[in-house]
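Worksheet for the structure shown next.
A protein chain is absent from this complex, but the other protein chains hold their places.
To keep things simple, chains are lettered A, B and C as they appear, and every chain counts its residues starting from 1.
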Amino acid sequence: MSGSRIDEAFADGPAFIPYLAAGDPNIESTKEYVRALVRGGADIVELGLPFSEPIAEGSTIQNAIVRSLEGGMTPDAYFDLVEDLDIGVPVVCMTYYNLIYRYGEEEGPEPFVRRAAKVGIDGFVVPDLPAEEADPLREACDEYGLDLIFIVAPTTRGERLRRIMDRVSGYVYVQARLGTTGARTDVSDQTDTSLGRLDEWDVPKAVGFGISEREHAERIVTGGADGIIVGSALVDIVAEGDTDDGTVAERLERKARELKEGALAGGESRPQPERP
Amino acid sequence: MSGSRIDEAFADGPAFIPYLAAGDPNIESTKEYVRALVRGGADIVELGLPFSEPIAEGSTIQNAIVRSLEGGMTPDAYFDLVEDLDIGVPVVCMTYYNLIYRYGEEEGPEPFVRRAAKVGIDGFVVPDLPAEEADPLREACDEYGLDLIFIVAPTTRGERLRRIMDRVSGYVYVQARLGTTGARTDVSDQTDTSLGRLDEWDVPKAVGFGISEREHAERIVTGGADGIIVGSALVDIVAEGDTDDGTVAERLERKARELKEGALAGGESRPQPERP
Amino acid sequence: MSQSKFGRYGGQYVPEALMPAIEELEDAYQRYVLENEEGFVDDFRARLRDFGGRPTPLQHAEALSARYDREVYLKREDLLHGGAHKLNNALGQALLAKYMGKERIIAETGAGQHGTATAMACAHLGLDCEIYMGERDINRQRPNVFRMRLNGAEVNPVTTGRGTLKEAISETMRDWATSVEDTHYVIGSVVGPHPFPRMVRDFQAVISEEARDQVIEKTGGLPDSVLACAGGGSNTMGAFHEFTGDDTDLYAVEAGGSSLEVDEEGGVAPNSASLSTGSEGVLHGARTKLLQDSDGQIMESHSVSSGLDYAGVGPELAHLVDEGRVTPVNVDDDGALESFHRLSQLEGIIPALETAHAFAFLEEEYEDLGEIVIVNVSGRGDKDLESVIEETAERDIEGAPDMDVFQGGL
Partner (left out) sequence: MSQSKFGRYGGQYVPEALMPAIEELEDAYQRYVLENEEGFVDDFRARLRDFGGRPTPLQHAEALSARYDREVYLKREDLLHGGAHKLNNALGQALLAKYMGKERIIAETGAGQHGTATAMACAHLGLDCEIYMGERDINRQRPNVFRMRLNGAEVNPVTTGRGTLKEAISETMRDWATSVEDTHYVIGSVVGPHPFPRMVRDFQAVISEEARDQVIEKTGGLPDSVLACAGGGSNTMGAFHEFTGDDTDLYAVEAGGSSLEVDEEGGVAPNSASLSTGSEGVLHGARTKLLQDSDGQIMESHSVSSGLDYAGVGPELAHLVDEGRVTPVNVDDDGALESFHRLSQLEGIIPALETAHAFAFLEEEYEDLGEIVIVNVSGRGDKDLESVIEETAERDIEGAPDMDVFQGGL
């Protein structure tokens, strides 16, 4: 659990982790958008591999997934996309377990992980895979040196929390509020409590679900987060398309910069965490 | 059970008994139509007092009843109509029991019968009043010297037949076939059998239900009937209104003549019954 | 032979052509139903159980009991196959017809519940079936028309008059007068000539037989009152019969329609409250209480519920009212609709609009009904959804859900 590319991404202060649905609306655009986000300051990129039943997503990302699937996105196309990216920051694959489980000829998650490692993916977030069912994927990740990021929810406590934190690597995805993904206009009070519960663990804590503004980013990092994850606010920009305000790529870069600045500002207003 | 005006109507050979719904389409017309029928040879007139639930009638007479009720026909209007008629042949009131039962202030059929007698009605046919329920009406009729005609159906046999024939006066209404009133194009085979069953009784037998043509009339009288009752075929003419073929009254008179001739022809082709 | 009258009511006022069939039926009723010849009654009970789903529960209604601060029990005839108490009678008569060797069944229907029950019973027993239904009712109760057709029955529209139950009965009697030799007329309520009122009551009495045992088992005693809606009165008599010897108050809840006033001129009584407001007369084979004008012409009745929309009522019920044993009461269309929504929301039971009348009376008069009240849930409301949408939209019904999405029908 040390020395992965993901770990390094948290080394220089609070990380900004944008999410996009791969293939929304097509493969070439995704490459362009990801690069724009990196230019804007992304430290890690979460790239969604669309699944037809995205039970953890709100309508913004659901719609992105529909666009992507209609554009012909498949696991193989996804891997090719990542292979082509070459962006210099770690890529985390966010998808649902069935796609991982079904991939390849052999049974289980191993073929998927093997291929992911090969194309340069650094870790996974699998929203429908709680710690209880994660052992096969955890093993395959270990074998190929990939991180397996778990989500902790506001409802995760005590024994459960321990079970998850025993298995997590890369960072822990702190779900800022109950519910599904989706941009909000406020910061949930649950966030600070959730972060507090994680004090005793040394793994980086990245907060997601609902962050859409510079101020959110700042407040959350001030509250103790090591990173912020932003998805729907960016997917909204993709969905809007080019406007008078700039192309999608331009606006993504601008938004990324703004959020990253928020995170940095938050980082300065609190005692820097000791990093190992 | 002797010497009533109805009995006399059967004295001179087979009787022709037309039926019309009183007040169809209005009172003045009914008077005109009844007189036309008498000119055509009617020996007795059955004049229907319309009841809202005529369960024994087919659609022809149902419609006539609707027209009459919509024209404002009531029991009192009916009595006035009959009182005005002055046609020289007996009038039989055909109606349903509720109108008889409800009439007047006192309970039971007596007020209705009293008034009927006063306006010159000679008898009743009440299709929904079987022998079992007829005693109160029979008594009132006896009191005022009116005949109470019963219907015998093709299904009426044995004990039932006896019970009816014990109570009948004027004539017995032989229902030519099962079902409701309505003009037909054939003569039912049931008719002869029904007539046969009545041989032992000496009261006049008039056959109705479905007779519409001269030939029917002839055949039925040949078969032993003492009279024929014709309703729907005449009501059809009323419903049609005046045509190129003549006014309603003219056509009713013509039809009556034709049917009466049929009856007479039938009478000649069989041994005349002995009359007391 | 059984008595043809109940006090001054009842009798056999039918065309002579039908009398032999009625005598045959009296005989069959005596032998099969009263004397259990050939095990008819056992067969009937077994079919009611296995095909019909008897016994139906007597349910303690928690929300209503709390609302009215007394123990309210529901006799759940809505759970009977077909969705109403009507099957008790339809199955009994269709089976009797089969024992009598009849091959064809005819019946009238108002709400369509008796028609569907008869069609189901005939399909179950392999009998031919034709149903007469007023054209207006056909339009008010389309799903039931379709269900009858699905069960293989013919549905004959009746276009005379206002096209409701009264006309349908008249028309079925006309068919019977033609077809009487091989056909049995399965009349749908405790109306018509003897022996129908008595026989239909006997078939429906299973309701109170069960309910009486059940209420004793659940409460240790008898109910203070029993409530049932009354159209022709079959669920009423079924729910009351076994209690008539007890000290239980019996309420027959009629449809007050839109008003108890009568339009003599138009021949319309905008209600179906023959027990409450009617007068003695003869209709459809029996002397009973009727809605009629001063001449004796039968009025067009009205109710928001097709199954109560009838100008007459069973002669036995008329007699029990005269005797003071049954109390006739009535509630109006609005009250019935309100109760329809109330029961749906509070108890999770969507009642027939007919049934809803009994609950409307409960709402109005619960204070006088004693500690233990049984309401007969004569049927379920699935057949009424379309009517409820329309009628609720026309009114301002307390507690109704927002109907907007259903404008334009289902």
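The criterion applied here is as follows: contacts are C-beta pairs under 8 Å (C-beta built on N, C-alpha and C of every residue); 3 or more make two chains touch, one makes a residue touch a chain.
The model shown is predicted, which means the values in this text are computed figures rather than measured ones.
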| item | value |
| --- | --- |
| Chains in view that touch the one left out, judged over the entire complex | A, C |
| Per the touch definition above, residue among C:L96, C:L227 or C:I349 touching the missing chain | C:I349 |
| Of A:R102, A:K118 or A:R270, the one touching the omitted chain in the full complex | A:R102 |
| Residue of C:A28, C:L58 or C:V158 in touch with the missing chain, whole complex considered | C:L58 |
| Touch criterion as defined above, residue of A:V66, A:A239 or A:L264 at the omitted chain | A:V66 |
| Sole residue of A:A64, A:A116, A:L129 or A:A183 that reaches the chain not shown, by the stated touch rule | A:L129 |
| Absent-chain interface as seen on subunit A, which is shown | 51-58, 62, 66, 69, 74-75, 96-99, 101-103, 127-133, 150-157, 160, 164, 175, 178-180 |
| Hidden partner chain, residues of subunit C it touches | 49-51, 53, 56-60, 62-63, 76, 78-81, 83, 119-126, 142-143, 146-147, 149-152, 341, 344-350, 381-382, 385-386, 388-389, 401-402, 406, 410 |
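Please note the rule applied: only the chains that are shown with their structure count from here on.
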| item | value |
| --- | --- |
| Contact graph of the chains (line, ring, star, complete, other) | other |
| Where subunit A and subunit C are represented by their mean Cα positions, the distance between them in whole Å | 66 |
| Where subunit A and subunit B are represented by their mean Cα positions, the distance between them in whole Å | 97 |
